[in-house]
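Then we have chain A:
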Amino acid sequence: MPVVWIPSLLRSLTGGQEKVSVSGETVGQVIEALEQRYPGLRARLFQGDRLRPDLSLVVDGDMSVRGLLQVVKEDSEVRFIPAIRGGS
Partner candidate 1 sequence: MSDPKHSLVNDPKHSSADNQGGLFHVIGTRPIRPGDTTKVTGQAIYGIDVNLPDMLYGAVLRSPHAHARILSIDTRQAQALEGVRAVITAADLPDLSAKISAEGEWGAELRYQNDNILARDKVLYYGHAVAAVSATNPHIAAEALKSIRVAYEVLPPVLDVQRAMAAQAPILHLDLRTDELGLRGDRPTNVASHMQTLQGDPQRGFEQAAIIVEREFHTSAVHQGYLEPHNATALWAANGEITIWCSTQGSFSARDSTAEVLNIPAARIRVLPQEVGGGFGGKNRIYLEPVAALLSRKSGHKPVKLVMSHPEVLAASGPASASWIRVKMGVDRDGKITAAAVNLAYAAGAFPGSTVGVAMGTILGHYRIANLQIDGYDVVTNTPWSASYRALGATNAAFTSESVVDELCEKLGMDPIEFRLLNGVRTGDPRSNGQPFARIGFMETLETARQHPHYTTPLSGPYQGRGVAAGYWGNAGGRSSATASINPDGSVNLVTGSVDITGTRMTLAMQLAETLGITAEDVQASVGDTAMIAFADGSWGSRTTFSTGWAVYELGQNLIHLMCQRAAEHFQVPAEQVRFDDGIFTVGEQKLAFKELAAQLNAHVPLMASATVNPGGAGPAFGVHIVDVEVDPETGQVKVLRYTTVQDVGKAIHPAYVEGQMQGGVAQGIGWALNEEYIYDEAGRMLNASFLDYRIPTCADLPAIDAVIVEVPNPGHPYGVRGVGEMSIVPPPAALANAIHAATGLRLAVLPMSPARILEAYEANPIS
Partner candidate 2 sequence: MPTKVPVSAWVNETPVTFACEPRQSLLEVLRDELSLTGTKLACDGGNCGACTVLLDGLPVNSCLVLAVEIEGKRVTTIEGIAPADGLHILQQKFLEHTALQCGICTPGFIVSAKALLDHYPNPTEQQVRHWLAGNLCRCTGYDKIVRAVLDAAASLRGVQSGRSAVKEP
């Protein structure tokens, strides 16, 4: 199952868990599965129906711009890191 690294500020929702394994074939499905297990988590990651613009999605070490549609594999690692904005 894909592994999601939980940002430290959200670990109060996961009982302190740093890494959580949940099923899903896309990042959207993975977040749905997380929400089932830890209600409230989705809202913290979302702006409206998308990922927050100040978070970068990193899957298997690569920055993704596909957001919730990004495909994940059985052994994928999913991270949400603060986005470095373009210096405006």
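Basically, contacts are C-beta pairs under 8 Å (C-beta built on N, C-alpha and C of every residue); 3 or more make two chains touch, one makes a residue touch a chain; residues count from 1.
Keep in mind how these were chosen: all candidates are chains of the complex that A comes from, given by their letters.
Everything numeric in this text was worked out from a predicted model, so none of it was measured.
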From 1 or 2, the one in contact with chain A within this complex: 1
Of all residues in chain A, those that touch candidate 1 in their complex: 5, 7-10, 43-48, 52-54, 56, 58, 61-63, 65, 77, 79, 81-88
